[in-house]
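Sharing a structure below in structure tokens format, with a few things to ask.
Every protein chain of the complex appears in place save one, which is left out.
Chain lettering (A and B) follows the sequence in which the chains are written, and residue indices restart at 1 in each chain.
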Amino acid sequence: MTNSTSTGHNADDSIISIEDLSFSYDIGKTNTLRNISLKIPEGRVTSFIGPSGCGKSTLLRCLNRMNDLVETSRITGGRIEILGQDINAPDVDVIELRKHVGMLFQKYNPFPKSIYENVAYGLRVQGVRRMDILDQAVEESLRKAALWLEVKDRLDASALELSGGQQQRLCIARTIAVKPRIILMDEPCSALDPIATARIEELISELQDDFTIVIVTHNMQQAARVSDQTAFFYLGELVEYADTTTIFGNPKAKQTEDYISGRFG
Amino acid sequence: MPHILRNYDEDLSALKDSVVEMGTMALAAIEKALKGLASRDSDLCYDVVEQDEIIDQQEKKIDELGMAILLRFNPVASDLRHVLSSINICRSLERIGDHAVNVAKRARKVIRSSELDETRLLEPLFAEARKIVSVALTAYSDVDEAMAHEVIKMDQKVDEIHKSLGKSLSQRISEGGCDTEALLNVIFISRSLERIGDLAVNIAEDVVFSTSAEDIRHT
Partner (left out) sequence: MSKSFGRNYKAVKAGNPFDSGGRGRRWRDRLGTGVFAIFTYFILACVFLIIGKITLTGAPVLFQSEAPFLNTEFFSKSPMTLHEFEDGEGNNCRLDHDRFVDFKKNNPNAVIKNEQTHSNAGGGILGPLVGTVLLVVLCMAIALFIGISTAIYLVEYAKEGRITNTLRLAIMNLAGVPSIVFGLFGFAFFCLSPIFPVFTAVPDWEKSLLAIPLWPSDGYLSFQGWGSSLLAGGATLAVMVLPIIVAACEESLKAVPEGFREASLALGATKWQCIRTAVLPYAAPGMLTASVLGITRVAGETAPIMFTAAVVTKGKLPWENSEGSGLYWLSSVLTQKVEALPYHIYSISKLQSNEALDEMRYGSVLVFLFLVIGFAMISVVLRSRYRKKLKW
């Protein structure tokens, strides 16, 4: 395990620290996540893999408290700290948290507005009105998302006119316009063709200089390609968390090995 | 536990079967060369040279199979190590085959000259070389890490025998009065057998890598 020698939050390079976390979608019923502990290092790409229903997406959505949308869900034990702060503490404003922890979804979901308005959305809801600031942020974000050259002449065109891959990159631009520290990606390529997928993967590796990225993926080759660390989840538990090369070259747990080599009966 | 894809399992075991088959061929080549030398049967020795072609073809077949598995199934973890080590092992076996050919060629030269007592000195080395290859192959086919470590120990014995053989032979040459060329050929045979031992160690190292992911080469 990386960062296994951590005591204080600033003593290591972890930006997210999950301690003994248990979570339930329907309080009183079984826990969807059970006793998860892991530390996610800053400025790296960490991937969550595991079969459907293993809790990897649930954990991801705990990190920016998207699960708040499910009224009956509760954290039933343990804690999540981001930048040293317990994110479920009563004095945490979830809006502020989400400005620091952006999210990208499985189905690319740009708003049916112009390309420009999509990227400017996050800043607008934060009350930014000055056009020069917005213009600059939009260009910078689109450049970072490797989309600027393709759309710079039609910023007023509807985002829905773009191809699937471009729409997902637009969503990335929209997310980074808010300048988060962490970007969560929930199967960002599952609706894309291989070329568009490769573009996103390339983008991920470029973005990791500026952001900490946590990516949930069903595509194990993708996890192997893009991530530095990989966590394998099974039935709501963290089975193994290690360097990606270790997970895919020489996993310690038999469950991990069976899953990544396609041996689940 | 079997893979969900049955073709994947079938291809992996076909790969293993082919490597074991190739190993059997290499082993047979060594034995045939030994038998040819012992019985002074030049034709038998020539067989070894001829049949090396089959071993070479087998190597190509294994390469194709390994590549097909890599590109079709993207193996990971132990499967990936298995494919990589199988391809490495087939490389070692091909060279073992080549050394068997060398042995056979030298043997034919030895046979052509008059009978030489020193050829008998080769017998323990032959036996040891044959054994080490066969143990390495068993370790591979049975996925037996302990047996693989055994191979590494056995190689020391091969080296010792080779060294003492070399010493006594070079002594005989410096004493003079005998068929120097034949003696030199015997030394070359001994050297090939020693190389076969080293290659068996390579195989064993690949077996260890495949089973435990430990790279024990050059340590």
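Just so we're on the same page, contacts are C-beta pairs under 8 Å (C-beta built on N, C-alpha and C of every residue); 3 or more make two chains touch, one makes a residue touch a chain.
Because the structure is a prediction, the values reported are computed rather than measured.
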item: Neighbouring shown chains of the undisplayed chain, as defined at the top; value: A
item: Options A:31, A:73, A:88 or A:175, residue touching the unrepresented chain; value: A:175
item: Options A:103, A:189, A:242 or A:260, residue touching the unrepresented chain; value: A:103
item: Touching residue (missing chain; options A:16, A:40 or A:66); value: A:66
item: Residue numbers in subunit A that touch the chain omitted from display; value: 64, 66, 69, 71, 95-96, 98-99, 102-103, 105, 107, 109-112, 121-122, 124-126, 160, 171, 174-175, 178
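Simple rule for what comes next: only the chains that are shown with their structure count from here on.
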item: Complex contact set, residues of subunit B against subunit A; value: 1-5, 8, 73-81, 213
item: Complex contact set, residues of subunit A against subunit B; value: 220-221, 224, 248-251, 256-258, 260-265
